[in-house]
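To start, I am sharing the structure in question, which I have written as structure tokens.
A single protein chain has been removed from this complex, and every other one stays in its place.
Here the chain labels run A, B and C in written order, and each chain numbers its own residues starting at 1.
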Amino acid sequence: MTRHMPMEETDHILARAESFIKEKVLPIDNDLVSMTWDKASIVLEGLRDEVRSLGLWAPQMHTEYGGLGLTHEQHGRLSGILGMSPAGHYIFNCQAPDAGNMEILHEFGTEKQKSTYLLPLVKGQIRSCFSMTEPGNAGSNPLMMDTVAVREGDEWVISGHKWFTSSADGAMFAIVMAVTDPENPNPYKRASQIIVPADTPGFQLVRNIPVMGEAGGGYFSHAEIRYDRCRVPYENILGGEGEGFAIAQSRLGPGRIHHCMRWLGICERAFDMMCSYAVQRMMSPGKPLAEKQAIQIWIAELRAEINAARMLVLDAARKIDQKGQEQARVEISIIKFYVANVLQKTLDRAIQVHGALGVTDDIILGWWYRHERAARIYDGPDETHKVRVAKEILKKYTKHSGHG
Amino acid sequence: MTRHMPMEETDHILARAESFIKEKVLPIDNDLVSMTWDKASIVLEGLRDEVRSLGLWAPQMHTEYGGLGLTHEQHGRLSGILGMSPAGHYIFNCQAPDAGNMEILHEFGTEKQKSTYLLPLVKGQIRSCFSMTEPGNAGSNPLMMDTVAVREGDEWVISGHKWFTSSADGAMFAIVMAVTDPENPNPYKRASQIIVPADTPGFQLVRNIPVMGEAGGGYFSHAEIRYDRCRVPYENILGGEGEGFAIAQSRLGPGRIHHCMRWLGICERAFDMMCSYAVQRMMSPGKPLAEKQAIQIWIAELRAEINAARMLVLDAARKIDQKGQEQARVEISIIKFYVANVLQKTLDRAIQVHGALGVTDDIILGWWYRHERAARIYDGPDETHKVRVAKEILKKYTKHSGHG
Amino acid sequence: MTRHMPMEETDHILARAESFIKEKVLPIDNDLVSMTWDKASIVLEGLRDEVRSLGLWAPQMHTEYGGLGLTHEQHGRLSGILGMSPAGHYIFNCQAPDAGNMEILHEFGTEKQKSTYLLPLVKGQIRSCFSMTEPGNAGSNPLMMDTVAVREGDEWVISGHKWFTSSADGAMFAIVMAVTDPENPNPYKRASQIIVPADTPGFQLVRNIPVMGEAGGGYFSHAEIRYDRCRVPYENILGGEGEGFAIAQSRLGPGRIHHCMRWLGICERAFDMMCSYAVQRMMSPGKPLAEKQAIQIWIAELRAEINAARMLVLDAARKIDQKGQEQARVEISIIKFYVANVLQKTLDRAIQVHGALGVTDDIILGWWYRHERAARIYDGPDETHKVRVAKEILKKYTKHSGHG
Partner (left out) sequence: MTRHMPMEETDHILARAESFIKEKVLPIDNDLVSMTWDKASIVLEGLRDEVRSLGLWAPQMHTEYGGLGLTHEQHGRLSGILGMSPAGHYIFNCQAPDAGNMEILHEFGTEKQKSTYLLPLVKGQIRSCFSMTEPGNAGSNPLMMDTVAVREGDEWVISGHKWFTSSADGAMFAIVMAVTDPENPNPYKRASQIIVPADTPGFQLVRNIPVMGEAGGGYFSHAEIRYDRCRVPYENILGGEGEGFAIAQSRLGPGRIHHCMRWLGICERAFDMMCSYAVQRMMSPGKPLAEKQAIQIWIAELRAEINAARMLVLDAARKIDQKGQEQARVEISIIKFYVANVLQKTLDRAIQVHGALGVTDDIILGWWYRHERAARIYDGPDETHKVRVAKEILKKYTKHSGHG
């Protein structure tokens, strides 16, 4: 259960996190993302230790497991700070996909699963991944899934083909979505989530998929995986047979919020870089770029939209805290597409202001421009969320009009 | 001074206002706006009496003057309800330009000015107007002003040419911005505000300007006025010589908030009409327009933007309440352009969903489409506010960079 | 058959038309649109006589009927000139809906129909209207139509309810779309077009529909009409029973081109007004609005889009000339939505540049802003045309992929 942290304590946490991020992380993160994972992880471990000693570790995690127990709204505010760097969440141990996995292990895991998988995750000793999307099926329709888990005695035998299993490279285990009851008349009851250690025979990491020019490695990667008759104990199932969708759903709501919060951090960083550069860059002697109305108009429009995005996100987080994510479905879908678009507009304009420098890897903007193009795709493309919002809103009108 | 009304009391007021607006006003307002003012004002007086007896009269006004004493934030919420009808604010006696005039008379008026002008305004016995914009000068530069008031003995002699003096037709008096000290080295100290009764010789209402096809009349009009050596007592000056800009400024901040709040009401009405129509209108038997993805996408996008607009507006109102409008300048400018654009987009799409019906006067959308085109112009065009926001934001960056 | 007019002759016609429009029509057209039709029509008759004597009358009409016999492309160029004024096409007798009616009478009319209806139309002695849209049915689905024509002996008995029958007020006759064979298995063969003189008993012009604040009158109006058992001779049918859709289709293609061409004229006028005003309007002494980058960017963007729109329109016209409208379906749908949007963007920005003046009826922009809001609706809303274009394009891909 989440304790109610007093406002002042939260403000204090935010202030310390912000100082740390600005002083220790922002100056080096552009170098970090161009290192190999082997090198980067050493630097990151050092920073993680500092976070531990600052008492800011695993802020989203329940206190009983060594986290700070922040509410969604509180974590939202923090996340807007961590998001200023691509490495921020990792350094605080609240990064996707581990944070989501911690959440479902905490909520649905057995004691044994918790001690084996959750505890070392919370401590930051291992990494994990979540294996749901399949190359042959549209991610926006979760009912189309070809991976199966067949029970044979005390084991599950899992066969299938997944991709965009983020951070699988080096992960200790995967949580795999697989069809366990293909004939169930309720299609939302056909799949289950099963824990598969990465050293299970048949677990083949085919490749880290090259995404926007980079295959990456370690935490910063997205794997294609084949499950070739992987055998795991029956007890590795999470939360019961047929509960796969329900658990995924419980994971996706907060997960979307976390992405949105993180994007706000990116927006603030990009906005800040844009303004800084605009006052320094001279178009002619003594005439900085910031004097151009074209730039000024972008600054004002972005400020408006980033502010709006933040308020929408915090409002949705508050609603999840107070009424649960089911009641906040419309709000969550709205921020998923709204904030993703603000993010990409902000990055695009910040790059444009930087001119040729903006497209180089000498600054960090291009990294996000590439890696967050997917923000409008993962966890449901814009269009899917928009349709969902509209259908939800139209329900009450349809009822009144006597149609449907 | 504003009393602190408990939250529940505010909610109660809002609920009663909403019922009244939905039951009594929305069903007739499209007829109202097509009547002559003579006819419309009779209907409106009846509705005003109902509001008085409901105890909802003059909600923005201080309690000592018979209002409800709402804060900016509370009035913002109410205004989002009243704005659902073009007549809402008038019926509650919190309409522009009278509300603004009440505000400055309350703050800057002498006792005599209050008893002569403020009290009957608050009671709704008279109407007033505010005469600032000039046809020959750009409204976005308040320093360009040709109207002058010259002191001759105990009188001001006012000469000038104004337009877009809204609701002058039938107003009992105008508050006129005029240059009184043209040589003052501080250009913001050159003008004063002077009360000019409409029956003053030389006060010529040239015409109600035809705006988007309608000259209108009475409250619903925008006058062109010539001040031809109008003589008024010296004591008709408001708040001191040279204080014209300062007072105008104090009036414009909240005035902009009030417009934004009202626009949110329009947005909600248009959004509601759009959804209602979409589920009723059949594209083919049994296939309502609401099933089209094109429409669904609009609904979702508008819901996101209207929600964002509301949060920005209430946030700005709260900031004015807590820190004063000077501190809320950026927020006020942001909502001025952001909400105006959401408004016009909402109206445009709501019309599009209604097809041919949407452009007829059989429904109210076209009225707003015409009369709120000016929302992106009056009280400062979008571009002016955007530039202002950017310059304010860039100040701290310029300071850091050592330029400017 | 269309003769091939040499290029130089066309250029000469265009030059004379442009001089006439600029010298005689533009200076008075804003006054014209605010007159009653009775007054306006007198002025217009005088201008029409001048056009007749200039040898520019009925440019789109075949030479054998006294027109100039321009191709679609040639007429497109001319139309871009006439469109600069709301009265341009009327003055040259190539205005909708008469031009379309002339076209179908010419192509499908009997000799008697031609002598009775076409000849006086071409001479400009009468006006006509086209009665298709119904208030209860979505215009974008032509198969939903409730108006019926039942044969009784040598007569049709027509009953139904139409609206947006433009220019019906004062028209000598209507061409009415009515279902004549409701059981035909081919739904596109159910309706016919029948000529109904306006003095036929049962022809009730219910009202000129108030559109965007104006009911208008005479040519400048859109009527709601009830056909209450109107009896007309059987021979009043146009082109055969069941041919209604086919004829409507033949009318709509070129009709859409004509609208687009006219819109380009509006764009050029608005663009010209915007630039003129921008260099004259001073923001501060010696600093015209034209120096603001915000305005400059609009000018450049609009110039790009208006140029693009013109090329798309002339290309579609050429394709109709060379290959027929069936082959030009995609191009016609593309310009219908593309140009309508350029039009509204141009008007919106031109108004914005004019500030408060822009929303007044002192200049013509607001007239178009109001009356051309429907440009994205009439003759098929944007969304309908976009879906049509996509489906046409996707056909060849579907074929290749083996689906559909």
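Assume a residue touches a chain if its C-beta (ideal position, glycine included) is under 8 Å from a C-beta of that chain, and two chains touch if they have at least 3 such contacts.
Not measured: the values here are computed from a predicted model.
> If the full complex is used, which shown chains touch the chain that is missing here?
A, B, C
> From the list A:182, A:324 or A:355, pick the residue that touches the absent chain.
A:355
> For the chain that's not shown, point to the residue among A:114, A:231, A:318 or A:370 touching it.
In the full complex, the listed residue that touches the missing chain is A:370.
> Against the chain that's been left off, what residues of chain C make contact? List them.
275-276, 278-280, 288, 290, 293, 295-297, 299-301, 303-305, 307-309, 311-312, 315, 330, 333-334, 337-338, 383, 385-391, 393-394, 397-398, 400-401, 403-404
> Take the complete complex as the reference. Which residues in chain A touch the chain that isn't displayed?
34, 133, 135, 138-141, 143-144, 163-164, 209-214, 281-284, 289, 292, 294, 351-352, 355-362, 366-367, 369-370, 373-374, 376-378, 381-383, 386-387
> State which residues belonging to chain B touch the missing partner chain.
292-294, 297
As a convention for this text, only the chains that are shown with their structure count from here on.
> Averaged over CA atoms, how far is the centre of chain A from the centre of chain B? Could you give it in whole Å?
43
> Quick one: which residues in chain C touch 2 or more of the other chains?
292, 294
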